[in-house]
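Every protein chain except one is present and positioned as in the full complex.
Right after this comes subunit A.
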Amino acid sequence: MQLGNKKKYLIWFITAIFLCSVAGYAFAQNDTLYWGSSGTKVRAVQQRLKDWGYYDGPVDGYFSGKTASAVRKFQAYHGLATDGIVGPKTFSAMGLYTPPRKTTYTAKTTTTGVYVGNDHNINLLARVIMGEAADEPYVGKVAVGAVLLNRTRSSSFPQTLSGVVYQPMAFESVSNGQYNRALSPEAVKAARDALAGYDPTGGAIFFWNPYKPVSKWIWSRSIVTQIGNHVFAK
């Protein structure tokens, strides 16, 4: 009996490690619920499944095997892939939640059918502003946008806005994907102001947070001003 218990613990221990690694993997991706996930979203899924008669377990916010089989049942009924994973499609089939759509600046098409405009640039600029300066004051946001636009006019950088944004090693938020977050109206507004020509930095082509570790080289640039937590330099 004693031995049996120990073994049981061992099995649970291994299973737990396995679950943890799977769960960790699951949480790394946004808004996908797996066996092992937990939280309010799981609770919502369980409640919905229970209300609709697919699930008879506890609504405890813990994605158990039972929850998974209920999800599979639900998916089979709704013509979804029966993988027991709650992804964007299953979420919206449950009517719980629609995946966050990026607030895009919709182009106001003109009467003459001209497709030339600044709309794509507003989006791109707003995303980097969001990634690099979400917590900065408004003027600091416009300033970051202005730096990107100043780079397109500088000989040491790519010529186009997309070239500047996607230049390797240029912006941390672009390298780590943070710039893909949903846009705030303020970021879009700041991007528009920067594109309209407002430049609180007066021509800066670099910015950095002096409280974070940066390469020593960057301090050799001539600093123009400081706005919020960013130092701007030429």
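Just so we're on the same page, contacts are C-beta pairs under 8 Å (C-beta built on N, C-alpha and C of every residue); 3 or more make two chains touch, one makes a residue touch a chain; residues count from 1.
Keep this in mind: contacts and distances are computed from a predicted model.
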{"item": "Listed names \"ThiH protein\", \"Propeptide, PepSY amd peptidase M4\", \"Electron transfer flavoprotein subunit beta\" or \"Protein arginine kinase\", with the criterion being the UniProt name of the chain not displayed", "value": "\"Propeptide, PepSY amd peptidase M4\""}
{"item": "Residue among A:80, A:94, A:134 or A:170 touching the omitted chain", "value": "A:170"}
{"item": "Residue among A:92, A:159 or A:176 touching the omitted chain", "value": "A:159"}
{"item": "Subunit A, residues in touch with the chain not shown (by the definition above)", "value": "4, 7, 10-11, 14-15, 18, 21, 108, 110, 112, 114, 116-118, 137-139, 142, 153, 155-159, 163, 167-170, 185-186, 188-189, 192-193, 196-204, 213-218, 222-227, 234"}
